[in-house]
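Here it is: the structure, laid out below.
Excluded from the complex is one protein chain; the other protein chains are retained at their positions.
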Amino acid sequence: MPTNAPTAALKDVTSSGSTLRRFLHGLPGVDAVGLEARAASLGTRSIKTTAKAYAIDLAISMVDLTTLEGADTPGKVRALGAKAVRPDPTDRTTPTTAAVCVYPDMVTVAKEAVAGSGVKVASVATAFPAGRAALPVKLADVRDAVAAGADEIDMVIDRGAFLAGNYLKVYEEIAAVREACGATRLKVIFETGELSTYDNIRRASWLGMLAGADFIKTSTGKVAVNATPANTLLMLEAVRDFRAQTGVQVGVKPAGGIRTSKDAIKFLVLVNETAGPDWLDNHWFRFGASSLLNDLLMQRQKLATGRYSGPDYVTVD
Amino acid sequence: MSERTNERLTVFKTYKLYVGGKFPRSESGRVYEVTDSKGNWLANAPQSSRKDARDAVVAARKAFGGWSGATAYNRGQILYRVAEMLEGRRDQFVREVGEAEGLGKSKAAAVVDATIDRWVWYAGWTDKIAQVVGGGNPVAGPYFNLSSPEPTGVVAVLAPQESSFLGLVSVLAPVIATGNTAVVIASENSPLPALSLGEVLATSDVPGGVVNVLSGRTAEIAAPLAAHQDVNAIDLAGADEVLAKELEIAAADNLKRVLRPQPVDDWSATPGIDRMTAFLETKTVWHPTGSLGASGSAY
């Protein structure tokens, strides 16, 4: 049973492929130019001094520090875990990141590396990143990660099924994964770059939330277009509206392409002025990123010391 | 009237106003004597009152939606039909114009021919003016943006006093070609060609109310039209300097578009498009162009 069971009002919409399709296609359309203009306009907010310090620490605490490479080794993952636990060895007031994010076979290593720190271990699953595998294989992948101690599962949806209009199949897959997760929090990755249109992203967001996602997440980081201000803004609108309608709060995770503190702060502005301050917490908002953390750390050092830092003063992992 | 030499007594025509597609007398019951250039009695013309003017505006407003909403092609077809009907009544108009303006038969015929040709000219404009004065604007942004001319609405037209037919058509045709509807005040002393034109329009598929023809004292009829809040524009071609100023001041009350009288030596000269653009609004419609995908730019 999904932990985020939608209210009775929305229960009917998933009763068949056609009701689900009608519901998703009945969602308000998205005007691309207007959406992007709003995102750009929020991007002009000027976050200075105390607000900047707050935002940088908040952003650090929201990072899912990620390594998802074929070349990942236990050593690489241990280094990542150490970085997540102690991002800036020279300054113990630096918050830890929210989580490290690894492949399922690295979960055990990661758990050991962050043990006792409060840093979560997130594992991608369901034949990440393509998602092209049979459902039993995907579920085995999930169960494996959960059994290894993952605190969070980042699944990918079947974009092929979604683009073919087979929404119920996508829904049922997510629901099945949701069930396999048990108490483990589930992030649902849409790969927005492959869904291609904003209307599709809105529909996928609702589909994911109806199926019990704890988080909706933009992308795998493995395609050309990953998190953008506009698609993140759109997903923030979706979680805002979903909570207003069902009372259930769902988190948002933009992933891929966010590399600088400046960008991260602008995403926090999007959160603040779209979903609202309730989402300004790493339980509800995450950054899927790797290089972002070091830039946040350099900016943090600059604020503390008044002088610009350099790459030699943050750790390379 | 020429002396009748044969035994048969001719049938006179009762000239009436043309309002809302019908031929009413003036509600005031008044007529005035119309003479030829030598002072011979030609007919009694209705002497319109301010109430006739009001009725004409109501008729013109009622007709505006349909006429302005018709396709430009359709308006062109109808205006061309007017030219066909005029051609059929050519002899009548040659006689009326000759009498009204004191022209010999060949000169009057030349004027009527020029008038018919002018109708044809404007009939051909209906579906071209939007392309000439409208178009897309290359705005700096992701927007499609198109400016199109639209008729301003109900136009009061003071027809030229001297050129009772060619002048009349030269000011009326551009107004209606672009989709406006008109209340025309005929030449005060020579209203008969204008009133006969009403008969042509009535048999030419021009919807009732698109053109309304009033005869009478120009100043008396023009004053309520210039002040009327439901008239959008006024062409002062038939007003003298003093009247034109008075009417322009009255027209300011609802910011009518005003076309001031301009000296015209020769109505047969090729008109430009100014008489059309004077009563056209420009509407610019914007729409985002969007994009094929949600590729959105990064910060």
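Just so it is clear, A and B label the chains in written order, and each chain counts residues from 1 on its own.
Throughout what follows, a contact is a pair of C-beta atoms (placed from the backbone, for glycine too) under 8 Å apart; a residue touches a chain by one contact, two chains touch by 3 or more.
To be clear about the criterion, contacts and distances are computed from a predicted model.
As stated in its UniProt record, the chain not included in the shown complex is "Betaine-aldehyde dehydrogenase", which appears among "NADH-quinone oxidoreductase subunit D", "Phosphatidate cytidylyltransferase", "Betaine-aldehyde dehydrogenase" or "Carbohydrate ABC transporter permease". By the touch rule given at the top, the unshown chain touches A, B in the complete complex. When the omitted chain is restored, the residue from A:141, A:214 or A:237 that touches it is A:237. Here the missing chain is touched by one residue of B:77, B:147 or B:291, and it is B:147. Not every partner is drawn; the one left out touches subunit A at residues 28-31, 33-35, 37-38, 44-55, 57-58, 237, 268, 272-273, 277, 280.
In the full complex, subunit B touches the omitted chain through residues 132-133, 137-141, 143, 145, 147, 152, 232, 241, 244-245, 248-249, 251-255, 257-258, 260, 274, 277, 281-288.
In the analysis below, only the chains that are shown with their structure count from here on.
Taking each chain's centre as the average of its CA atoms, subunit A and subunit B sit 68 Å apart.
Considering their complex, residues 31-36, 39-40, 43, 192-193, 195-198, 200-201, 225, 228-231, 257, 262-263, 266 of subunit A touch subunit B. The part of subunit B that touches subunit A in the complex is made up of residues 142-143, 288-299.
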